[in-house]
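Just dropping this structure here.
Apart from one protein chain that is not included, each protein chain of the complex appears where it belongs.
Order of writing sets the labels: A, B and C. Residues in every chain begin at 1.
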Amino acid sequence: MDIQIGRGKTARRAYGFDEIALVPGARTLDPKLADTRWSIGGIDREIPIIASAMDSVVDVGMAVQLSKLGALGVLNLEGVQTRYADPHPVLDRIASVGATEFVPLMQELYSQPIKPELIEKRIGEIKQQGGIAAVSGTPVAAMKYGQIAAKAGAELFLIQATVVSTAHLSPDTDPSGASVPLDLAKFCEEMPIPVVLGNCVTYDVTMNLLKAGAAGIMVGIGPGAACTSRGVLGVGVPQATAVADCAAARDDFYHQTGTYIPVIADGGLITGGDICKCIACGADAVMIGSPFARAQEAPGRGFHWGMATPSPILPRGTRIRVGTTGTLKQILRGPAQLDDGTHNLLGALQTSMGTLGAKDIKEMQQVEVVIAPSLLTEGKVYQKAQQLGMGK
Amino acid sequence: MDIQIGRGKTARRAYGFDEIALVPGARTLDPKLADTRWSIGGIDREIPIIASAMDSVVDVGMAVQLSKLGALGVLNLEGVQTRYADPHPVLDRIASVGATEFVPLMQELYSQPIKPELIEKRIGEIKQQGGIAAVSGTPVAAMKYGQIAAKAGAELFLIQATVVSTAHLSPDTDPSGASVPLDLAKFCEEMPIPVVLGNCVTYDVTMNLLKAGAAGIMVGIGPGAACTSRGVLGVGVPQATAVADCAAARDDFYHQTGTYIPVIADGGLITGGDICKCIACGADAVMIGSPFARAQEAPGRGFHWGMATPSPILPRGTRIRVGTTGTLKQILRGPAQLDDGTHNLLGALQTSMGTLGAKDIKEMQQVEVVIAPSLLTEGKVYQKAQQLGMGK
Amino acid sequence: MDIQIGRGKTARRAYGFDEIALVPGARTLDPKLADTRWSIGGIDREIPIIASAMDSVVDVGMAVQLSKLGALGVLNLEGVQTRYADPHPVLDRIASVGATEFVPLMQELYSQPIKPELIEKRIGEIKQQGGIAAVSGTPVAAMKYGQIAAKAGAELFLIQATVVSTAHLSPDTDPSGASVPLDLAKFCEEMPIPVVLGNCVTYDVTMNLLKAGAAGIMVGIGPGAACTSRGVLGVGVPQATAVADCAAARDDFYHQTGTYIPVIADGGLITGGDICKCIACGADAVMIGSPFARAQEAPGRGFHWGMATPSPILPRGTRIRVGTTGTLKQILRGPAQLDDGTHNLLGALQTSMGTLGAKDIKEMQQVEVVIAPSLLTEGKVYQKAQQLGMGK
Partner (left out) sequence: MDIQIGRGKTARRAYGFDEIALVPGARTLDPKLADTRWSIGGIDREIPIIASAMDSVVDVGMAVQLSKLGALGVLNLEGVQTRYADPHPVLDRIASVGATEFVPLMQELYSQPIKPELIEKRIGEIKQQGGIAAVSGTPVAAMKYGQIAAKAGAELFLIQATVVSTAHLSPDTDPSGASVPLDLAKFCEEMPIPVVLGNCVTYDVTMNLLKAGAAGIMVGIGPGAACTSRGVLGVGVPQATAVADCAAARDDFYHQTGTYIPVIADGGLITGGDICKCIACGADAVMIGSPFARAQEAPGRGFHWGMATPSPILPRGTRIRVGTTGTLKQILRGPAQLDDGTHNLLGALQTSMGTLGAKDIKEMQQVEVVIAPSLLTEGKVYQKAQQLGMGK
């Protein structure tokens, strides 16, 4: 398996979703029979798709709508929603500035403090309108606001860091050399609601997080469209490999403990095909941002940006103009008005499952995969030129 | 052979036509000696090229012309030709709308019902003008219109689904758990004319379809220019691998039964080189769409689109402006006026066979292949820039 | 070595020059010490570079200049120089037509017959001006004009076909089933001057051609900038592999017979780096077209096109506007005015040999090679954008 990069340095080849495709087998299935249900922290959902905890994707209205449509949306506790009583003018400004003013504006806007009372208010609004209140924070925010969110009625808490680990060295390390500012196991135990942990990309870290009491595992470092971790930090693992590795830990943990904890692929997914391939690599569900940022209801007003962007010292992630292509319902359940795989994501998943003969998510995780790079070849460029009307 | 994508998930590397090339051996042949004949369902043809059952490619006139030129064209029983007594104004509208109105227009136009009397009419017209009447439908259409088409004089019936299988689970499954809305074996047996089945991409499914009585096997899922199955559904197998696998099933079936059933590569082929490479991987013939959509006689009026486009819930496929580059005769038999491999497809095949020393299709299936990705390298971009007059 | 494309179809991975690079070792050399001399058919040359037998590259003046500069140019016996007493207005027309009129014009211009007296005249002109008269023709032209050229004073005859073989089946085959319109061995024997044969890409064919009496072997099918064999015919082998294979045959033939016959890489070479990599894979010399088409003295007037373009039934090759970048002397021996590797090709070879510590061509054939694809990566695109002043 190991390939030698140079003397004394070996590496594994990792695969991304652009490099694989799914192979139809000997059985097909009526898409209506495709059962896409899954469950996380005791919450049953029809659609294995979660909207990312990003300011351009989820606000109170989106969280409520996503819940009602059978999916789930996660509110970021450290974004504009909990810093500003009225986030609308703030989002208007973000959508209106030019490219060069964007990073400084974000750094300014996110220097406003987070207000605990707004955390309570947003959670209350979601629940009041009949939505599922799932919220997300970094480890620091989890320590500060975890209990507040739980008391306010949150049903699911996601701790999301670019990279999460159970062993974190910090300047405040105790004399024994042990860690840690946030003891994830202790946090999971003390929280009255299920805690989802991420992001990770390896078998070992997944296993550690599972043992720490995670109710779900977020998988994905560095692959996303609105994330430049790989360029800035050199860090990242292609998603097909990361998902397969982490799913293997989930399965082994299940065999050892009898507890099945879902694995959620997060980052870099744009089309229905990407979602299908994620599940085929072992994911139980996916978290997506940019496809939902294109909904009419999205708070981003046709823009999408990463949550590392406002970093005062090392901003990462770019604001992308994704445009607005339809309603949230069209994007999630169709009918599609676009033919590029970004509308009717549930329909795409069901049709793919039907094509592949997979009755449910567990069967979809077992379908045959081929390595089939969709590289830009001369032929592809020729085709593309034809599509653009540039053929001779 | 198996490559590990991640723990517990292995995959085979599959190859597309952009990744291979053909190697001249120790013998060459005068192209005039290259024998390209093949046979399907008792119909002998000089040219192993079939025009796709697509509204932009085949209407009555095209089917007739293709027959007379030594090839074959397939009329789609579920397109505009059988929904509209006069399809011309419909095709004019498709060619005239803008990109954003295209999908909704297609969804509207294809909501018109299929008229059995138009099926009979079109088949009659083809035969009356001396053409071979080959028609195509989905499994649903096959059940509804198969006998009608046969009685009207059709000589070949193609059942084409994105993915076809002999085991299909549907909500109407009988209590025993057995299938099926369309029993392919029963259909083949009951139809008075030969039935071609597809599309498939694996050895096992090919073998199942052969045992079900197929008179030909269509190979290809997800590789086509006007098809976005891979983006929307994640599904697809690169054609070189799919063709080789399915051809192996054909050969094994022949050794077991003595019956030789041709394998037809369908999807993603644009140039003469693509056709040659398909046959070198084991195909007996190819089905192509976009090269014929560029004929002056093509119904698409310089446009080309996939037959999944009109789907009311999950449209796939894009309308491509392919332009009109010459007559059908020029495209099929030359003389070529373009030097890019899209004119004189028969001449290209014969010249390639001559270059490779292959006397007939069976020998062409055995020529040596190398893996030689035509990836976009810096050097290629430099060359391309030179060609576009952008060299320094 | 063999990779499975699909069941029953295996292939070797072949490499192109864009995929390799040369590795400096433990010794360097003053470039002035780099000895680039080589010999073909008894003709000693200082520079291992031959100008292609193409109408855009070599006329009488170019052949003479190339000889005087230490290189070699080959006049095509089937181009405009031997069809027109005054080729200048013909070349003016080729340079002035638009892209769509190009192929028909070429087909018209090349329908003029070849005039034996012009063959004699051109050869005489080259020799009179002190040049080496090397000429080239297809097998058909070789039969017709070989003796005429030899008598007129040609010193080297190249038989060049897209693909050449010692076993060619034609309709005129004699009753015994044996071949051949042109018996290469017989031709080599009967010609009073050395005969170079090509093009080929495999060990076996090279060995056959060597046994037939070749004074040089041209290697390269399908890799060239002005050649679209791969797109039109699917045929081609990447050059690094082809050159290495054919060079192995040369070495084995030398060990068996004591006769050393040079291998000349032909096609797809643009920069000094390409030439260096060719020799490092085993070539003794290279034949190049487009770099010379950019000379002020070139007959192409800033354009370059392949000799398969005029084919009346299956034209291949595109006219490329390469521009005019300097004098032939600058391109071949410098000083360079461009920094992209297309000026001072001899200087580039000597500098590369110095860098790699190779004292002569035989040592250069042994330098270490790495597989290092210069693929277009995101990083490369970023760099390129910076170069174009598009960086943020």
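Criterion: contacts are C-beta pairs under 8 Å (C-beta built on N, C-alpha and C of every residue); 3 or more make two chains touch, one makes a residue touch a chain.
Note that the coordinates shown come from a computational prediction; the quantities given were computed from them, not determined experimentally.
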item	value
Per the touch definition above, residue among C:Q107, C:T271 or C:S311 touching the missing chain	C:T271
Residue among C:D30, C:D44 or C:D86 touching the omitted chain	C:D30
Option from A:I119, A:I320, A:L345 or A:V369 whose C-beta touches the chain left out	A:I320
Residue ranges of chain A at the interface with the undisplayed chain	3-9, 11-14, 16-19, 103-104, 107, 162-171, 200-202, 204-205, 208, 221-222, 225, 228, 230-238, 241, 270, 274, 290, 309, 311-318, 320-323, 325, 338, 340, 373-376, 380
Residues of chain C (touch criterion as defined above) contacting the omitted chain	1, 13, 15, 20-30, 32-33, 203, 240-245, 247-249, 251, 271-277, 280-282, 334-341, 344, 347-348, 351-352, 355-357, 359, 368-372, 374-383, 386-387, 389, 391-392
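One rule holds for everything that comes next: only the chains that are shown with their structure count from here on.
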item	value
Averaged-CA centre spacing for the pair chain C and chain B, given as whole angstrom	38
Residues of chain A whose C-beta touches two or more other chains	376, 392
